[in-house]
Every structure is written in structure tokens, then in C-alpha cells.
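See below for the structure under consideration.
Up next is subunit A:
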Amino acid sequence: MGGQAILGVSNLSAGYGKTQILYELSMSVMRDQLTLVVGPNGSGKSTLAKAIFNLASIFSGDVFFKERNVTKLTPEEKIIIGMRMVPQLSNVFENLTVRENLETIYFAIKYPKKNFEDSLEYVFSIFPILRDKQYEKVRTLSGGERQMVALARALVAKPELIIFDEPTAMLSPALSNLILSKIREINESGVAVLLIEQNVKTALRISDYVYVLVSGRKVLEGVSERFINNFSMLEDAFFGKSPGSEFR
Partner candidate 1 sequence: MMIDLLQAVISSIVIGSLYALMAYGLTLTLGSIRIYNWAYAEYVTISAYVTALSSSRYSVDILLCFPVAIFSAVAVSLIVDELVYKPLTRKGSTIIQVMLASIATGLLIRYLIYIFASVNNVVIIKAGYTSKAVAKINELIITDLDIFIVGLTIFMMLVFHFIISKTLIGKQIRAMWDNFELARLSGIKVDRVRRFVCILVGMPAGIIGSLWSIYSTITPTSGWLLLLPAFAAVIVGGLVSIPGAIIGGYLLGFGENFFMYIAYKFAGVSLAYKPLITLSIMLLALFIRADIIPARWLLSALTRAATHRGNGR
Partner candidate 2 sequence: MIPELITLFSTSLTFFSIYVILSLSLNLEYGFTGIPNFGKVFFFSLGAYVVGVFVPRVIHFVFNISEPACSALASTQRMSIAAQFPILSITIFVVSLILSGLLGAFMGYVISYPSLKLRGDYLAISLLIIAELSRVFVRTEPSIVCGNNGIGGLPNPFIWMQDPVLKELTYSILSGAIAGVFYFYIHRLVNSPYGRVIKSVRDDELVSQLLGKDVKIFKAQILTVSSFMSAIAGCLYAFFIGFVYPDDFIIVWTMYAWLMMLLGGVANNKGVILGSIVMVVVDRGLRRIPSFWLSLPFDVSYLRGIIFTIILLVIIMWRPRGLLPEKPLDTPARKIFETHLRSKNSLKNPSS
């Protein structure tokens, strides 16, 4: 398992307002790896994504990106240094066209217009269906296509880390598999991925490392391979049967 961590979360306690959801959570994402975070509903997975991006209240702890402490940076600043997030809900601009959805994020980061076309090409190579629909308003697209736009937005202007917050929620199994395979494709093209998912079995197959979150605490972590054949270990962790055990 080579390489250093591109994202490090150290003793993070966070929540919303005065309500605490995450309790001293520590985890990391390695470069080139697809790291998975799973857990039952309400375990704080979404809060983790939001806290990393400073969209939730951070009570204590730090977030490191490429060894730099980015805890207090605004979301806008984080995007510029190479972090991206695809939220679970309302993750596209419905009344803008596909192309405009990509433009708004691209031009917030970079200005040279010629490179935008290169970025577009990269995006369309992963999601060819969007090429034909690029001038259509997103609200006219199907659920699966919308999700593709959401993912595509994270891909422009050379991201280094993308956090996906439950990308397959509300998608059919076939579409979920498609989206997850696209995410794997993105990871293989050199982007570190932090994937938060409910769909544990499939997600496990495409990931390198997995963390299990229960009630805002890390209860289990390890290389994904180990759990693919030993699924019951994960299930136990979900239901709190073996808290705190760690495998490396």
C-alpha cells in the first residue's frame, strides 16, 4: 500500500448547530486509491463529507489536504486547490444546460478558455451520453443522466480528490452499477476518491480500503479485499457487535 495520504481527517468532531454527530473521527484517503465509507443510516457519513468541506459546524479536529491544514478554508477555496464534492441531493443546476453546469464550475477555477474544451472532452469520454445532450437543460434529463451530470461537474479542471456522497441513492440497480463503475473509471484515471455509500456489496468490489462508521464513530477499517469474502464481519460492525476492532 504505497503512497502518502492525500486527505487526512484527524480527531474530527462535527455536527450541525449545537448537535454533535461525529466524535473524534480519524481517517485518511491515499493517493490513487478509492476509499469507501459505509455505515447504517444516521451514522454521520454525510456529515463527514460536509465537515470536510466546511459546510457543517466543526467543533474540534483537523482536515488535511496534501499535508496542508485546510479545516477552515471555505468551500470555494477548497475547490480551487483540487478538492471536489458531489452531494447526495440537489447536486446539479436544474435550470442550466449541461454545458452551463460544467462551465460554472470550470470557470470558477480556471480561466483559459481553450482548456475548457479539453476538460469537456475528458468528461464526454467518460460520459458519452452527455455530449449529445450538452445544450439541454438538466431538468429535462432522466435521473441517471442527471447523476452523470453531477459526477461530470466534479471532473472538470483536474480534480485531485473527489468525495461522492451516496451517488447511487434513488437509482435503479442497473444504473447504480453503471455509476459505480464510472466512479472506478474516474479513480483509475488518477483521481483519489472518497466514496460514501449505502450499497455496500457493490461498492466494496470497486474500493481499495473501507471504513465503517456507526453513530459518528469509526468502528472498523481495513483493506476491502478482506471483507469481500468475510462480509459478516462488516455486518457485525454495523450492528455494533464488535466495536473498535481494527484489521490492517
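One rule holds for everything that comes next: a residue touches a chain if its C-beta (ideal position, glycine included) is under 8 Å from a C-beta of that chain, and two chains touch if they have at least 3 such contacts; residues count from 1.
Selection rule, in plain terms: all candidates are chains of the complex that A comes from, given by their letters.
It should be emphasised that the depicted structure is a prediction, and the values quoted were computed from it without experimental measurement.
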{"item": "Complex member in contact with subunit A (any copy), out of 1 or 2", "value": "1"}
{"item": "Candidate 1-touching residues of subunit A, taken from the complex the two chains share", "value": "53, 55, 74-76, 79-80, 85, 87, 90-96, 100, 103-105, 107-109, 153"}
